[in-house]
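A quick write-up on the structure given underneath.
Missing here is one protein chain; the remaining ones are kept as they sit in the complex.
Order of writing sets the labels: A and B. Residues in every chain begin at 1.
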Amino acid sequence: MRLLVEPRLVQSRVVRFGAPAAGLAFGLLLSAIMLELFGIPAPAAYLAIIESGFTGGLFAISDTLTVATPLILCGLACALAFKTRLWNVGAEGQLFLGAWAATGVAIALLPAGTPGFIAIPCMAVAGFLAGAAWGAVPGFLRARFGTSEILTSLMLVYVAAHWNNYFIYSVWSDRGFQMTRLFPRESWLPRLSDLASSWPGAAGLTLHAGFVVALLLAALFWFVMFKTRFGFEIKVTGISERTAHYAGMPVRRNIVVVMALSGGLAGLAGMCEVTGVVHRLQENFSPGYGFTAILVAWLARLNPAAIVLVSFLLSGLLVGAREIQPSGIAMMLQGIVLTCVVAADFLTGNRIRIVKDAARTEAP
Amino acid sequence: MNRTGEHQGNTTGERREGLEEPVSSLQPLSFAPEKPGSSHADEHVSSLPPVSLDLEGISIEFPGVLACDRVSLAIRRGEIHALVGENGAGKSTLMHCAAGILRPTSGTIRVDGTPVRFTSPQDAQAAGIAMVFQNFLLVERLSVLDNVLLGSGSLPPLLERVKLAAGIEPVCKRLGIELDWCRPVESLSAGEKQKVALVRALYRKARILILDEPTAVLTPDESDRLLETMRRLAADGVSILFVSHKLPEIRSVADVITVMHRGRAVASSLPARGISAEAVASLMVGGDQASAPISAPASASASPSQSQSQSQSQSQSPSQSQSQSQSPSTSLSTSPPPPSSPPLRLDSVTLRAGGHDRLLSLSLSLRSGELVGIAGVSGNGQRELVSVCAGIVQPTSGSVSVGGSDLTGRSPRDFFEAGLCYVSEDRYNEASAAQLSLADSICLKWYRSLRGALPGSLDTAAVTRTAGRILESFNVRHSGPAAPTASLSGGNLQKLILGRELSHEPAVLIVHQPTQGLDLASTEFVYQALRQQAARGTAILLVSSDLDEVLALSDRLLVMYRGRFVGEFPRCEFDRLRVGSLMAGLVGEAAP
Partner (left out) sequence: MVGIARLSLAMLFAAMMLGGCNRQEGPAAPAGDDFQVAFVYVGPVGDGGWTYAHNEGRLFLEKNAGVKTTMVENIAEGAEAEQAIRNLARKENDVIITTSFGFMDPTEAVAQEFPNVKFIHVTGFKKNATNFANLMGAMESMRYLAGMIAGARAVEDKAKIIGAVEPFPIAEVVRLLNAFTLGVRVTCPDCQVHLRWINSWFDPVREKEAAQSLLEAGADVVVTGCDSPGPVVAAAQAGKWGIGYDSSNACAATPERCLTATYWNWGPVYADMVKQIREGTWKPGDYYMEVDSGIVGLLGFEEGQSPAAGVPASVIPKIKEMHARMKKGEFTRFDVFAGPLRDNQGREVLPAGAKLTQEDLEGLSKLPDRPDCVVCMNWLVEGIVGTIPAR
């Protein structure tokens, strides 16, 4: 008797949605046991997570969506690349560069007092282009020399981090401190708390316009993927580069374009973070959004609507888990839950059969 | 050897056509199924060593394909037995069956006279049978010794490598094999790896060795040494069954030869010394046996399947099919006269890849409505040739022009837009992709013209419509245009691909191995489609390792051997025997 793993030919609806749900439930159960072992009452901990991540009123939702915004953008970035079977794992670096370029526009390029309706689009374009350039480099290397984009895009994350540090600590340093000066007020992305003067309930709601941009881009992503000729080329290229080449699609060019667009989306996420949240460039403004987004894209099966949903749920977990201290336990909880969901994901694509007598008819 | 001709008699019955043959050769000369137990009853001549491996009436069926059809084969102790045949003749299937990797659909395997049933390679190993694969299946990172010991199943609990190596050493010495036990396999040459694989098989106490094209990747020098090793093994009483396409080496080392063609053993255990290379080549391509030094076949009644295939083969004779197709020769005369620029033209195309010359100064020109066939054993540059013709691969030198415009160095899309369509041999990974939906597979090239209202957009409704139309008109059996391409059988997928390419109304059509793995009905469908398309004025380049196919369909035939055209025949001069010899590289490389 042995276990046989075989791919599922047909994925039923029950399995598609049931398996991740079961994985989530199992992960929560396992985490509950761990929490209890650490002497933390698990149900109360879960309630606290749900409360401060989701149900705790406008603040909770606002906090969660604020965190979800870069996750959606980076998730779309990863999904676009993954659709083409390009493993862009460097969204974090592209996010850094996008933030860097937006900062440059805000504090070094535009004259003081530039109105927001000019400044913000300029920053967005700069952020997108910088991220795109950072993504296009591994894309070009892959298309031209066959270099693994996994390695190059990942390595460029560290280059980007140091590049930013150089500017934070040196060129744009605010009086020698490890940050740039604050952006002019006009170039901050509008956020809900700006409405506080007319609607006091909005005070302290940090959700910014970047979230709307992320939603619009998710819709655009869907349109491009499923309703355009470029999307068709992407799909074919992702399934089989040989087939795409055979069909006369510009495979190499598309690889560079996709990596650039992917980087651009991540760059936009960086731009949103610095103009919508931090209002200046500093170290550590991203707690690894670009890396978490890989998971988001994967769990969402590269579907844009699912990316929005998964980002929201994951952000709620991230925000809510701050209620559990010390943070190591919260991180463990997140790790267990995500591992279980990913493991369950494997079961949607494959099934495990117990075979009693193995008849070997397969070729070696 | 007094094996009767009943084993060889099946050849002609299997052929699809018999162009140059007198009608009498189409007489049902069928394989008569042997009765169990009787197969070798007449062979126990006292002077011969006993049969160590006996395959009797082995049939192996894959979905839609009968890979081996009641094949019988006997290997005597200490005998070197060569198995020859074209690609797809069923040799590998038969060997895999003997090595326990595949289970026969019917038939009996006997080892030393005892019937056995292998459910796994381990079972075969236990019975003393070991197979050495073309790629050796060694673990590159491990040392030579570890590879030899690997999987032998009877290791001492403490691996005393030195001791174990010392135990193997004398055997190797006697066989003239020298190996450095400590080197990692990845650092070895192909010849050395071959030795490691051999030693591993022997270490597992194999008495029957099965070698799959053992010299295919060896240098001539290495080959010679391997052949010497084989002789010594045979002298030690090891029986060897080996597959090879190289007739000279077969004649130098083998005791007997079995020739397979289309799943049948068309000649079993011919004495290797006496037979001429031409005779073997002729048998391999299913040719006339009159030239083989074997007596006339015994007549037997045709089995239903054979009579069917025969009737089909008759229906495929060119004269008939041309009269069947709607556009006989008259349509050729109505089609515009050949323009001054040929639809497809290659000018001294050379391709170097991976340090080897794949194509050597090929020149070729197609006329409208002409079907040119390229014959050859696969792996002689055909894949590279079609890739260059379709713009998939850029030639190292020379030029390719389509419809008179030089497209050298341009993209496959430019080739396509110049009117060239290409049906790749790799249906699931190149001509389509297994995970694409049927609609997507069909619109692989159509999508550019199916524009939606918005800039850049794709009219997805039109995609589905186009797909439905092509699925219908080419009679593809499917479960909806959204179904994955992988869900189609090979034949239906080929219809889809051919239908897609034809729907673009190409001026040039390149088809590579168009019927490989297809059943008879689909094969016939493909032939019909190609003939009709040629009649419509499309220039067709048919590249196939199936000689019968090329002979049946082509107006003109070129033989490819080692990246060159080594012979060219207009239809009236088709000579199966000569073509077969050229394919096997037996005739000096004559200029085309």
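To be clear about the criterion, a contact is a pair of C-beta atoms (placed from the backbone, for glycine too) under 8 Å apart; a residue touches a chain by one contact, two chains touch by 3 or more.
Quantities reported herein were computed from a predicted structural model and do not represent experimental measurements.
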Exercise for review: Please identify which of the visible chains the hidden chain touches across the whole complex.
Suggested key: A
**Study point:** For subunit A, the residues touching the chain missing from this view
**Key:** 18, 22, 25-26, 28-29, 32, 40-48, 52, 59, 63, 66-67, 70, 162, 165, 169-171, 173, 175-179, 182, 203-204, 206, 273, 277-280, 282-287, 319, 322-328, 331
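Here is the rule we use: only the chains that are shown with their structure count from here on.
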Practice item. Could you put a whole-Å number on the gap between the CA centroids of subunit A and subunit B? Key: 49
Check your understanding: How about subunit A: which of its residues touch subunit B in the complex?
Key -> 223, 226-233, 235-236, 239-240, 242-243, 245-250, 359-361, 363-364
Revision key, fill the gap. As the complex stands, subunit B meets subunit A at residues 96, 101-103, 119-121, 133, 137, 390, 392, 411-417, 422, 424, 426, 429-436, 440, 443-445, 447-448, 451-452, 454, 456-458, 460
